[in-house]
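Of the protein chains in this complex, all but one are displayed in their positions.
And then chain A:
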Amino acid sequence: MGLGIRALRATRSSALGRIYSTSPIYHRILSPSSPSFFRWIVTTPELQKPDAAAEPAPQPPPPPTPVGGARVQITKPEDAIEVFVDGFPVKIPKGMTVLQACEVAGVDIPRFCYHSRLSIAGNCRMCLVEVEKSPKPVASCAMPALPGMKIKTDTPLAKKAREGVMEFLLMNHPLDCPICDQGGECDLQDQSMAFGSDRGRFTEMKRSVVDKNLGPLVKTVMTRCIQCTRCVRFASEIAGVQDLGMLGRGSGEEIGTYVERLMTSELSGNVIDICPVGALTSKPFAFKARNWELKGTETIDVTDAVGSNIRIDSRGPEVMRVLPCLNEDINEEWISDKTRFCYDGLKRQRLSDPMIRGSDGQFRAVTWRDALAVVAEAAHNTKPEEIVGIVGQLSDAESMMALKDFLNRMGSNNVWAEGNGVNPQADLRSNFLLNTTISGFGKADLFLLVGSQPRVEAPMVNARIRKTIRATQAKVAYIGPATDFNYDHQHLGTGAQTLIEIAEGRHPFCSSLLSAKNPVVILGAGVFERMDKDTIISAVETIAKYGKVMRPEWKGLNVLLLNAAQAASLDLGLVPEANSSIETAKFLYLMGADDVNLDKVPGDAFVVYQGHHGDKSVYRANIILPASAFSEKEGIYENTEGCAQSTSPAVPTVGDARDDWKIIRALSEVAGVYLPYDNLEAIRCRIRVVAPNLLQMDEKEAPTVSAALKPEFTGKISKSAFGTTVENFYMTDAITRASKIMAQCSATLSKRK
């Protein structure tokens, strides 16, 4: 197909050139060679001048560009083989399939069952190509490419074979595209435009299949299923749940859960994306919009610390759905269910107007001018050491910077981010980052998880660990409360006691740690809240030193953070001066902080809540300043590996809300301590002074690892077991707690987990 278009284009351009070059009329009139005075209008000049057809020199066709800009990495030159795709020679590494070779050659092969991240099934037969000296067309996705193979993708035989396959696929596929949610982004729809017939020869009844109940997220219309088994392979290979399977044979074949049960995976939403037809679609998105009405905005997810790349699809001022974006280093092409389905929380419980709590305890809406004046006055009436600021989970780097600058100018340095605990270690970046990086997990052969349940804390990290385990049979050891893993693991113990045993070399696990080549130790950020966290951290560091986890070429000591704001807050130095400042606070500035325990705040303290959702802390607030959510602003978020990424606004802000840093900037002017930045560039210049790595978007600045890790652990260690950090996967922050879909999920799915 590719060659055909290219050849067509070449002839067309040369024909046009010829027409233009021979146009002036007087040439023809004056020229003695013209046979007659009049000349008929002809559309094919070649017929007039027989030698013109042979005139243009056949240009060599441009080198083929791979499909989707894919790059081929040939690690060993001796393993490279050469195949010919439609006559073009292509160099590919050994072991690639014919389909992959065609992709490298820039020929897109139609496919349904083949997915580059799943195992090869080869059951849809849509990818048939002709191979020279092969008697039949071959399924290119399952056929390994052999040296010197001559692959033909646009021959009549290949086209006819695909048309035949398409006819059989459409035999039992309902003609309900007008009411199908996949309509417009359906592989079957697209490919039937190329290979489908305009009428069917099948006069019997179409079969119908009973719909399965896969829970509140995935809607099934099983009659539309073409049995590509992508969902089955995804569930068993990536998500690690054995829920889905194939039942029956022949025309009775259907996808199902065998017994009635829900799909209990935190990645279940991805089957919606990989389903090539409309058999699995999004339940919350059902019949809400068509995909061509939607505007896509590529942005960053903030519901966990991984910073998955997402695309927010919006229609007008409304977020309609969230889809993953490809990022090989972070989320590949998957996202967690929380990321995908929390978007309806953006529409509920929103703070839209500045509000002041009157003397009767009731909130009433006021103007920004009045609200800021009240806050500024209250801040000025407080002693500087009693001013405290707390930054919430979803704050971006700009607003954290602005809040810290503002409170510093007010004379206070008590500003921190929730979840970081007391005395956070912000001096060395390697102490709070995922140093191995998510993609670096692929090389690991041993994982030690300390107080971290990655399946609920960071599902994308968990998926990467699982991928590594599947690929290299890496071992996983786990210290913490018993939880559900979707891979084999060795449960060493529940509390810090086990950790000490390993650090002192008394535990049987030490031998496997020492024998591991690339061990990875992951410390959950949940231990930051513990009183004995310094001891635990130094114990982990001792283990790291002892097991040679941190080496110049292998950085295996990791901290898995929980919140989107955590890494940036530590980079910006949001470290409180005093530990117990919340007990003595008289002026408390909460910037989206909903998970702080406000019981200890004195009753006469003036609490400002700036945020986008009326969640937990607004009930204690004296004044509410509405801010914009992550889908409505541009802001820098640093993920747990230290990779700074920026969100982009998909929808306008609600009501009278403003961007976080703009509110603080305006407040500083009202308060008389002028912050010197008026736009995003200016505040980013300020961030560049404090943490320049935050401005290097999509890049990970590797932390410098101190050679001498703190070896000794002293101090008391509590006997209590590590806690479960994330109690409810589906509800962790203000947005997800406001979401109805997430509430449904936690009601139906968490129970079964």
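One rule holds for everything that comes next: contacts are C-beta pairs under 8 Å (C-beta built on N, C-alpha and C of every residue); 3 or more make two chains touch, one makes a residue touch a chain; residues count from 1.
Following the convention adopted for this analysis, contacts and distances are computed from a predicted model.
> Would you kindly match the missing chain to its UniProt protein name, picking from "LSM complex subunit LSm2", "NADH dehydrogenase [ubiquinone] 1 alpha subcomplex subunit 12", "cAMP-dependent protein kinase" or "Rab proteins geranylgeranyltransferase component A"?
The chain we cannot see is, by its UniProt record, "NADH dehydrogenase [ubiquinone] 1 alpha subcomplex subunit 12".
> Looking at the whole complex, which of A:Val618, A:Ala644, A:Ala691 or A:Leu749 touches the chain that is not displayed?
Counting the whole complex, the residue in contact with the absent chain is A:Val618.
> Among A:Asn213, A:Ser352 or A:Asn408, which one touches the chain that has been omitted from the display?
Within the whole complex, the residue contacting the unshown chain is A:Ser352.
> Kindly state which of the options A:Val654, A:Leu667, A:Ile717 or A:Met742 is in contact with the chain not pictured.
In the full complex, the listed residue that touches the missing chain is A:Val654.
> Which positions on chain A touch the chain that was left off?
On the chain A side, contact with the omitted chain comes from 317-318, 346-353, 355, 361-364, 613-614, 618-620, 654-655.
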